[in-house]
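Once you've had a glance at the structure underneath, I'll fire off some questions.
Note that one protein chain of the assembly has been removed; the remaining protein chains are unaltered in position.
Lettered A, B and C in written order, each chain numbered from 1.
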Amino acid sequence: MPINLPIYFDNAATTRCDPRVVEAMLPYFTEKFGNPGSRNHKFGWDSEEAVDIARGQIADLIGSSPKEIVFTSGSTEANNLAIKGAAEMYAKKPEGETGRGHIISAIHEHKAVIDPVKRLEKRGFDVTMLTPGADGLITAAMVKDAMRDDTILCSIMWANNELGTINEVPQIGKVVRDAGAVMHTDATQWVGKMPTNVVEDNIDLLSLSGHKMYGPKGVGALYVRRRRPRIRLVAQIEGGGQERGYRSGTLNVPGIVGLGMACEICSKEMDSERERLLKMRQRLESTLADSIDVTQINGHADKRLPHVTNISFGFVEGEGLMMAVKNIACSSGSACTSASLEPSYVLKALGVGDDLAHSSLRLSLGRFNTEEEVDFAIGNIQEAVRKLRELSPLFDMHNEGIDISTIEWATH
Amino acid sequence: MPINLPIYFDNAATTRCDPRVVEAMLPYFTEKFGNPGSRNHKFGWDSEEAVDIARGQIADLIGSSPKEIVFTSGSTEANNLAIKGAAEMYAKKPEGETGRGHIISAIHEHKAVIDPVKRLEKRGFDVTMLTPGADGLITAAMVKDAMRDDTILCSIMWANNELGTINEVPQIGKVVRDAGAVMHTDATQWVGKMPTNVVEDNIDLLSLSGHKMYGPKGVGALYVRRRRPRIRLVAQIEGGGQERGYRSGTLNVPGIVGLGMACEICSKEMDSERERLLKMRQRLESTLADSIDVTQINGHADKRLPHVTNISFGFVEGEGLMMAVKNIACSSGSACTSASLEPSYVLKALGVGDDLAHSSLRLSLGRFNTEEEVDFAIGNIQEAVRKLRELSPLFDMHNEGIDISTIEWATH
Amino acid sequence: MAYSEKVIDHYDNPRNVGNFGTTSECKTDSTVGVGVVGAPECGDVMQLQIKVNPETHVIEDAKFKCFGCGSAIASSSLATEWIKNQTIDEAEKLRNTEIVEELALPPVKIHCSVLAEDSIKAAIRDYKAKNGIAIEETAHSH
Partner (left out) sequence: MAYSEKVIDHYDNPRNVGNFGTTSECKTDSTVGVGVVGAPECGDVMQLQIKVNPETHVIEDAKFKCFGCGSAIASSSLATEWIKNQTIDEAEKLRNTEIVEELALPPVKIHCSVLAEDSIKAAIRDYKAKNGIAIEETAHSH
């Protein structure tokens, strides 16, 4: 099979929409284009039916009831709704006061969790941001230690977007729910790739996004538990009363149909895909680590998504490296933050040194990647690292036996 | 030309996506599927470029700069961001206090304006909800009378979704801006159909939505003025910092491309389309009014969108009527609220009697409607009204000379 | 949510539309009972008339008119069919839930069936009043 260049190894940033998903969506643009809110004609009924089917497909993937699915424009919105919506609903004191309740999250969450949590801190809630271990994990024990009498909400992502590391979400959920607080998980990178059951996994609120699982951009969902206990939220986007009042606005019918189909495909193909991707990633990691010295795979060795790897190559800078591997589309730091010049705050959270934090590549494989592409990428990366180390003053120092960390840099 | 049934006359609820729009979107699902936030590879650059082009197409349609466009999931979100975002930014007092500033809106706005305004009222802002005249209009004089020293925000829709009536937005904008307050307009029904220039029309914030102008559902935009003065907003969906920090979340690239193309088509075809639709609507209205007695066209006779009509037929109930005209997809009350049994709050705001408020049809024409369809619809409606009046006890009473409004009803 | 087939059938071919004369004729005819329930501002007015055999108290004919949605029209149409040839005591026992079931009405339309039940009761009450028959208030079943 010929390889199309550039190879796309940035599936954690976004995925190619599966052609089967696009096909499912198409009729809903120009034929069945009704507003599901139109209760009095066939165009409306057809759209409503399509939305109901999609609700079922999503529910099937995560083990919920279709009634527990609230459609959003993506995970960022779902996270905002879950975190702000729950905090406002379960606040212990009214606006303008302090001590409104305690919230637990972690420093290496996605910004779409961190920023809402920070906002709540300004609005009178107390916040504990956990620091992960050097392996990148948040454990149930860490959460248990952080729990207080007034803890109302815990938001811990299931799998980290830069590392692929997997937190102890089901166990954390147990701790949190046993204490009567609300458990939210940003499962954007997890759902569709790993088996999920919101009931067994002790989750009250779960965010997911279409474009991370071969569905369309601009559509996602929040699972909102309806039983034992019924979780309630203060709506963040109001007016119209769609989605049981939790999220107003005309439903994005083609997007929702696409998300539904994406979920159905994931349900069916997840198991075989996971295995295939794990093998590919393992080969990628072991070949690179064996052939290039001073490399480091960031995050826990095993408790990681099968398709994501984050590798630091000493003495070469990540952005420069990406330019050298121009036939591989990947990212250094997460796509969402790579506009900034800061080294990844996620790697820093793990205690990865600043130099290695600047030297990392995230390679995230996906449904449409092949073994040939992995082989090509290995060669490309080996060559790029070699070339950049030739250019690197740090590599010279290393070879001369100078310990870089002892140098006093004339920082600019 | 053969007529496909049912005829779609509910273009104010949502429109068929223009096939040219769908075609423009398609490559962005499976080929150019990158995340515009991916700054380091071609997939990201291609997406970013597409988003920039769309920004320009939208800006061209409304006379703004591309930098002033903030993408959202639709008008509901745009309204929430504009209203809550501006109120929080320009609040005169901190959270938890009262007297935080005065906001002006109107009782027959869309719920996506009313609900956020009501929320702000609970959060310590003072609110004046204007009542329109019997013609449905909000005038600059009404707004001027309502202005206070502490008025921070005025939100008046440009064209009403149930009536098509056009408020004096440019004049209102002048009053509001001269007083140093922020002018927001929900232009969901207006933009793409009527000429718009945010500079000349004195607008600071303007909401628009793709699916009302032959673009996709699930995407919209908020125009946010950047100069004279620069309007600032508190973000409502946070995390990631996209859209200059005003709206985080991975951009819905295909949706945005579709919205851009929809705007470009509207820019080009608006003038001829407006004329064509106005003629069709006029024939519809005059034929029905001439052939059926006790009918009433709701809202101002001329200051109305060319393609929307809202007609009450005495003695027949709207929902029953829609069932009788089953070959015409239209709405009674607005699509967004027709799940409820209340008569339209918009018609009530105009002082339309409860009986006639229950007897209204909204017919909204669009790009894909033909004259043949209008003729067919006229016949269909005439027949339906005749049939239902035969069934109507109120029509009997009317014919017996009984004044229905004097009867004491044994209300349930 | 589309309408059930039975609703559509009654709506398209309403049974027993009409009345037993003008308003004033009906008022004076002691064999006719008239029930008008609902109100225009609530979006439903149902008028049900029964023609009763004064000997047997059997409803020999029934007619309706209805200002309302499809479900309201179907409910009243169905009601006229069901009560025909019943005694007024039997007709009084008709419960709105039976209409809901027969027409597969969704929750938002249950009030239509209630109106139909109420209109039967009101017509019977009118007939009884005209003929000096004692009226017991029955509780709603809903």
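Things worth noting here:
Basically, contacts are C-beta pairs under 8 Å (C-beta built on N, C-alpha and C of every residue); 3 or more make two chains touch, one makes a residue touch a chain.
In this text the structure is predicted, and so the values were computed from the model without any measurement.
Residue A:358 is the one among A:32, A:225 or A:358 that touches the chain missing from this view. When you scan A:149, A:302 or A:390 for touch with the missing chain, the hit is A:390. Among B:16, B:39, B:100 or B:247, the one in contact with the hidden chain is B:39.
Contact between chain A and the absent chain runs through residues 315-320, 323-324, 339, 341, 343, 354-355, 358, 390-394, 396-397, 400, 402, 404, 409-412.
Heads up, the rule we're going with is that only the chains that are shown with their structure count from here on.
Computed from the mean C-alpha positions, the centre of chain A lies at a distance of 35 Å from the centre of chain B. Centroids of chain A and chain C (each the mean of its C-alpha atoms) stand 59 Å apart.
Listed for chain B are residues 319, 323, 339, each touching two or more other chains. Looking at chain C, one finds that none of its residues touch two or more other chains.
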